[in-house]
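With one protein chain held back, the other chains of the complex are shown just where they sit.
Letters A, B, C, D and E name the chains as they come in the text, with residue numbers starting at 1 for each one.
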Amino acid sequence: MRTVNNKPAIFMACDATYEESNLVLFGAPFDGTSSYRPGSRFAGSAIRTESFGIETYSPYLKKDLENVSVFDAGDLDFSLGNTDKVLCEIERMTERIISDNKVPFMIGGEHLVTLGSVRAIIKKHPDLNIIHFDAHADLRDDYMGESLSHATVIRRCFELLNDGKVFQFGIRSMTREEDLWADGKVIQRKYDFDTLNDVVIALRDKPVYLTIDLDVLDPSVFCGTGTPEPGGVSFVDLIKAVHKISGLQIVGCDVNELSPHYDTSGVSTITACKVIREIILSIL
Amino acid sequence: MRTVNNKPAIFMACDATYEESNLVLFGAPFDGTSSYRPGSRFAGSAIRTESFGIETYSPYLKKDLENVSVFDAGDLDFSLGNTDKVLCEIERMTERIISDNKVPFMIGGEHLVTLGSVRAIIKKHPDLNIIHFDAHADLRDDYMGESLSHATVIRRCFELLNDGKVFQFGIRSMTREEDLWADGKVIQRKYDFDTLNDVVIALRDKPVYLTIDLDVLDPSVFCGTGTPEPGGVSFVDLIKAVHKISGLQIVGCDVNELSPHYDTSGVSTITACKVIREIILSIL
Amino acid sequence: MRTVNNKPAIFMACDATYEESNLVLFGAPFDGTSSYRPGSRFAGSAIRTESFGIETYSPYLKKDLENVSVFDAGDLDFSLGNTDKVLCEIERMTERIISDNKVPFMIGGEHLVTLGSVRAIIKKHPDLNIIHFDAHADLRDDYMGESLSHATVIRRCFELLNDGKVFQFGIRSMTREEDLWADGKVIQRKYDFDTLNDVVIALRDKPVYLTIDLDVLDPSVFCGTGTPEPGGVSFVDLIKAVHKISGLQIVGCDVNELSPHYDTSGVSTITACKVIREIILSIL
Amino acid sequence: MRTVNNKPAIFMACDATYEESNLVLFGAPFDGTSSYRPGSRFAGSAIRTESFGIETYSPYLKKDLENVSVFDAGDLDFSLGNTDKVLCEIERMTERIISDNKVPFMIGGEHLVTLGSVRAIIKKHPDLNIIHFDAHADLRDDYMGESLSHATVIRRCFELLNDGKVFQFGIRSMTREEDLWADGKVIQRKYDFDTLNDVVIALRDKPVYLTIDLDVLDPSVFCGTGTPEPGGVSFVDLIKAVHKISGLQIVGCDVNELSPHYDTSGVSTITACKVIREIILSIL
Amino acid sequence: MRTVNNKPAIFMACDATYEESNLVLFGAPFDGTSSYRPGSRFAGSAIRTESFGIETYSPYLKKDLENVSVFDAGDLDFSLGNTDKVLCEIERMTERIISDNKVPFMIGGEHLVTLGSVRAIIKKHPDLNIIHFDAHADLRDDYMGESLSHATVIRRCFELLNDGKVFQFGIRSMTREEDLWADGKVIQRKYDFDTLNDVVIALRDKPVYLTIDLDVLDPSVFCGTGTPEPGGVSFVDLIKAVHKISGLQIVGCDVNELSPHYDTSGVSTITACKVIREIILSIL
Partner (left out) sequence: MRTVNNKPAIFMACDATYEESNLVLFGAPFDGTSSYRPGSRFAGSAIRTESFGIETYSPYLKKDLENVSVFDAGDLDFSLGNTDKVLCEIERMTERIISDNKVPFMIGGEHLVTLGSVRAIIKKHPDLNIIHFDAHADLRDDYMGESLSHATVIRRCFELLNDGKVFQFGIRSMTREEDLWADGKVIQRKYDFDTLNDVVIALRDKPVYLTIDLDVLDPSVFCGTGTPEPGGVSFVDLIKAVHKISGLQIVGCDVNELSPHYDTSGVSTITACKVIREIILSIL
């Protein structure tokens, strides 16, 4: 039955075997602590389906996904309603990938999934830095009594690193307490990426984890997310920022918080696909 | 500032004080184990807002919500991502209501919330029976490794009662294992309510908990739910069944699994409102 | 420029001239007193556009719109926010049509538009009867202080006729006051059309105005309306009722309360189109 | 990379190899002649994705897809805008499957795809009969000048068989010409399945092709289709009809005309999945 | 029943009593003259519900709603279909608030509601100026024969002031007649806010009413409105303009024309919430 078309659902042209690959995509379909609109669990599946209609070639970078080696491992199978177990499974998956000297690229899920990956990577790279694009600071100490939450995830990551190792961009929503706390501990650029060049220079040769909460984008082009915040960056702003990072030593990354059902036009999912394409082509 | 209109959002005319009331409504906005489409956390809020446009009078029963005493306590405040704690809070709330000799009426949330209420009520009524309307049997022993799940909730309730005390109606989706297991333990009527009269006779004078997963309704009139199943009962079928139960000693009840965002027409929420109105007027 | 297609937007095959026609369609795009979800102003336009895709032939009646003479006059041009003026314009339009011995067929708009037509027709037919299909009794004396409202319209019509001349079917929502008031004054069949045969016999040879609030239909097939009420009749129930009336002397009619934007699937508008087709073919 | 989940997207549990299988599913994503709302090209993909959330076990039949051998071949790859080529590719695919003594089960696409399959099967089974469930007769000789169209497909199939070999059920929309033409040539049951028992008896031991245009269902439960027609059969009516056919010698079948984007609730796709499950379990 | 959550639906943290407050929010749910897409009547309710998910802290202003004193009076109760009475009720409400030396902040409703407020304020502040952000000039003398309309509202306000006291920004849609009429009477800046600095200087120490038709925003971030007009300002442009005004003596203000049902993503309502937050924090 060769002539027919029953291929696994993979992201675009990412059809390398695990062994061949330099970068491994996997989905983390978890949205258990979402406080507002859940549904980011559907992101991985939506992205793979929608990616079928998008070119593998980036005119921005003049590179093509068909010429790089990426394995798409599909979505992790999660037990539901058990936050700790979910983070462990992400940690184990990430560990395996980095132990084979490949770059793990996780597709969330809500933002808390980042913590699982960072826990794995920090063991191999104790001097890890995090570049974080987001509308929200995610620096609370707890959220409605829970310490593990999409609203606390960067605080939890911060505790694994040291002062001055978390670099935030695009932030435009937070509590007064987060704004005060961040001062001096976290390097935070509000609203845009204007200081990214300096950060890229400062981090040259250092291991970097890149985490992108896609709600850093303006809701005009990305309304399919749990807590959309007007006043965000444009798609072009975002991919230019991604291109800037391309010279760094990216040891892992994730994009998260696409909640595809909330955008009936499908544009949010298409946007996520193109952001992922640009990140992969920037790293490889 | 008397002439203006800043009332708390309550269900229809349910404006009695706690002390005056015979029945207490409260919301349980939890959807943490939803395996498919989450969002039942929004049900309580949507139902209160939408109920504004619906008559308080039932022509079926010739009774009016304005003539009964119901307190609407609002939604419980849940910590997110912590299933055990959520069930405890529901249990505590239910306990308080029944200790004051009022009927607790919970608005889910996903179906797992029923377990919290039943745990409270069984202590006061050890000979409790459960009447369960649903498309799904919810009789699995575990679901993806978790024992506390929307798909296991009636199995967990069953374990608190004895054989022959769970009466299911409208069931039309299950695994082969559930179908075999149920045999002889659970009294199950598939697809409709045809044997309900017999059950009502059998349960006369016994304490009964009524739990309605609204997906027992056909998706034609109730598509706003996590796992819609074609082939369900009509709205009229359902309220006739509710009216039949009115003579029984209902010691607690819940309706659950409205996920309002998935029905952009708003009909699912309106339907839920009218079902709740008919239940309250049947009980009181 | 003959070969192209710039025809006026008319309902299906209703392309007779005014002079040729026996029945005149016109739209009354008014929704100024809608208390819940407005938008019935768009009904006429949506019905004409959508009717393009529907067969002109009724297999139920074995008759075809291509063989009857109907003029579609388009929508009336209303000033906005002026209820009195709107009713006058409807009255004038209806008068003109009946003075030419044609049947006026109005497409609402909200239900209040019926009052304009009935005011015109009662002058010519003082012994008028009204057959009224609806989910709501519309028998309030006032609504939020206004005597002219979609919720009072049949009460206002009743005042122009005498006791026992209003026949209601399908009613399933009302206040307790309306239910008590109606008793003995209005002939009301709740929920269905079971007594329609008797009414048809009683009204033989008498002038009848038919007004159909399309929310008499169950929201499963008609969710695109201001106040959907579960528990309604099916499409087949409704057109069978229409067919029963075909022997009567229908001197005017209307269908109203389609609010097309609330049904993104378009099914409500299609349903309205087929109901209108069956009514026209039943009358002519 | 065993623990992760990158499976091909198949329909439910249909994971047999081609060699093991008795029945072969394949998609025909063509909607090139759709006159109203296109999009049935997305049906195969939507059905596979959505089928993930539906039980493999049928309580109606007490059978389970996990116990039968079905191969899901995915969707055919079609060139766009070339109707003849599409029909040839379907014919070739069907031929291959029946030459291996397996049952071909095609998921449309628009209804014209049926012609490709019937052309293949008639060669092996010259005495073929067709059982056809649909809202529309599809018996026009041409449609807007084209002889190959979703509105002519059963006329074209009829020409390959003989008088009295096409059995239609549920038909409720047609032109006057189709209604007259059908008389005496086609066995047509309008609106429902009431005469299906007789047909099943008459066709015992004869080869039968089953084609289901899902718009035979009422739009209340299936609005995601190109030309929804109110007044259709219920889901339970349809699967009971399917179960009745189970004793016949089904040599091929298809379901078609799901246009998933027009039903934002997802219910139409879920309904299609359950219909397909019931057909497979009825045949095998 | 302290532990539960049945609070009135208020805007964010605006829980001051009337007596404590410096600013009073109230809704004016009127859309009776909307010529295109109605539904702004739902704005107040949607804004209060949605505001729950938005931070009370503005990183732009480094101020927090929790530290200011605002009373949310809820929505006014309007009779429907009676434009004059609605304007009177708004006028009376505004009068009461300003007589207590508080700032009235009205949430529309359609733009005509502004006239009610301005009529009240002009009595106390005869030298009132109006700053008006909008896509539409709203300067017609009448609209379809009516002098009170969303399309004439600023003309009516102008007649209460004098030449040179109305300052419009962002205007990009009007008739030729409006464009000619405005010249020399109204200070109009088309498309953007480029001349706002000069206006702020000119109006220093003078009483100013601020009225924002939210359709001044580009539909990319605000599609939930009656007549969206591409080519508008961004969210950041708008709040920067709001911040500029903060030094002026704002004696009343309103935001209007959110029609929430037309934006299924919810972004328009979120945007309105954040605009309101920034205005309040700018004024207080």
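The definition used in the following text is that a residue touches a chain if its C-beta (ideal position, glycine included) is under 8 Å from a C-beta of that chain, and two chains touch if they have at least 3 such contacts.
This structure is a prediction, so every number in the text was calculated from the model and none was measured.
Taking the complete complex into account, C:Asp72 is the one of C:Asp31, C:Asp72, C:Asp254 or C:Glu278 that touches the chain left out.
Residue-wise, the contact with the chain that is not shown comes from E:Lys190, picked out of E:Lys85, E:Lys190, E:Lys206 or E:Lys240. Of the residues in chain C, those that touch the hidden partner chain are 1, 3-10, 18, 26, 45, 49, 71-77, 93, 264. Seen from chain D, the chain kept out of the figure touches residues 31-35, 37-39, 41, 77-83, 143-146, 148-149, 261-262.
The omitted chain makes contact with chain A at the following residues, 53-57, 59, 62, 64, 218, 220-221, 234-236, 239, 264-267, 270-271, 274.
Here, only the chains that are shown with their structure count from here on.
Separating the centre of chain A from that of chain E, both taken as means of CA atoms, is a distance of 38 Å. Among all residues of chain E, those that touch two or more other chains are 77, 264.
Interchain contacts give a graph that is no line, ring or star and is not complete, per the touch definition above.
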